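First comes the structure, then the notes that go with it.
Just one protein chain is left out here, and the rest sit where they should.
So, chain A:
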Amino acid sequence: MSGSLFTLDARTKARNAAERRFRAYGLGAIVIALLALVWLLISIFSAGLPAFRQTFLTFPVTLDASQLDKSGTGDVAQLSKITTITYAKILGQSLEAAIAAKGIDLGGAKPKQVADLISQESAATLRSKVMADPALIGTTIDFTTLASGRIDGYYKGRVTMDSAALDKNTSPEQLRLADKLKEAGMLAVRFNTGFLTMPDASDKRPEAAGLGIAILGSFMIMAVVLVLSLPIGVAASIYLEEFAPKNWITDLIEVNIANLAAVPSIVYGILGLAIFINFAGLPQSAPIVGGLVLTLMTLPRIIIPTRAALKAVPPSIRDAALGVGASRLQTVFHHVLPLAMPGILTGMIIGLAQALGETAPLLLIGMVAFVRDVPGGLFDPASALPVQVYNWTQRGDPGFVERASGAIIVLLVFLIIMNTAAIILRRKFERRW
């Protein structure tokens, strides 16, 4: 090589240019990935955040004894014969009376349209309230209840005067009346805890649909997966990594575990349907079956990182323990396992997070069912968060679009919590050696 160090030769220039190009590609890839993420979050949050707010109506309801307690005895058996149809009538009449009392002009809205401002769910809510406390009959109570889905949609921009004119479920008169009620303080949009606590609702009542049972179901499923897959997965990994002889049988097992981790999750659903429901006779839609199926799916995904974590423990630590006369079991439990713990926990939580978001296998074991009753145990029907999202995206009423996105936000929050837990646990257990 000749020439001054200050002049770059052609080869160096070409190499530097190649490096600059490569950096630009990398930077470009990261920018594209970030944009995609931002786009995803913006679309989910803009569509889903309204689900956490809801339009409520507040007005005095006169619980007329002549309609609700015809016998006049207050006998619960008699009271329970009154259906929600009567309660719906009472609500409609009470709202109309309340509007009249405030001196608000109906603006051409017919009594039916006034009553339709109230969610269809409200009659059932009122009936439950009265059945729980029959002493309310004959009194006038201040009742806060959901407004119908169209009215709610109007305050979230989903329904406009133009679309209402074409919609047989609502009308511009109804919307104008709603505006007047809002001015009078009878109608308000505020945070909706019901979205997180209430059960799912039927097609016509998006305003009443909540994630209560789906969240509960997902928790139960996760509990089953955690309780089963942690001990089984860790024990299997320790045996394969530390004790099993290295021969063709263990090689075969290893290949199969790797393959099982790549099996599409819906296959586990078919397996679960065949084994747990058709063969073992466990109930459909039950969190126990969901948990068992997801345990099968999660096991290989836990065993692989756990074995990797065990393998990453330096052999010198094993030598040291064996050298002072520790047995193999003592070596594993006193020295290897504590050092592998951060890796095992991370693998565990990532496996659980995958299971939490899994939909397909749950569809096959019937968790897609419409469940209104709070499950009392692992064998009662329940729903699950991802299935609820899937379910709501299929509903006709546009009110369910925001609810599906809202459910995705809830799911994402749980995933973020789990991943944060993984990071915290990792930090806590991490030690130098």
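Here, a contact is a pair of C-beta atoms (placed from the backbone, for glycine too) under 8 Å apart; a residue touches a chain by one contact, two chains touch by 3 or more; residues count from 1.
Keep this in mind: contacts and distances are computed from a predicted model.
Asker: Among "Phosphate ABC transporter ATP-binding protein", "Thiosulfate oxidation carrier complex protein SoxZ", "ChrR family anti-sigma-E factor" or "Fe-S cluster assembly ATPase SufC", go ahead and choose the protein name stored in UniProt for the chain not displayed.
Answerer: "Phosphate ABC transporter ATP-binding protein"
Asker: From the listed residues A:327, A:394 or A:420, report the one that touches the chain absent from this view.
Answerer: The one listed residue touching the chain not shown is A:327.
Asker: In the whole complex, not just what's shown, which of A:103, A:185, A:245 or A:376 touches the removed chain?
Answerer: Going through A:103, A:185, A:245 or A:376 one by one, A:245 is the residue touching the chain not shown.
Asker: Of the residues listed, A:339, A:371 or A:389, which one is in contact with the missing chain?
Answerer: Here the residue in touch with the unshown chain is A:339.
Asker: Which residue, A:89, A:102 or A:318, contacts the hidden chain when the whole complex is considered?
Answerer: A:318
Asker: Take the complete complex as the reference. Which residues in chain A touch the chain that isn't displayed?
Answerer: 245-246, 314, 316-327, 330, 334-335, 339, 431-433
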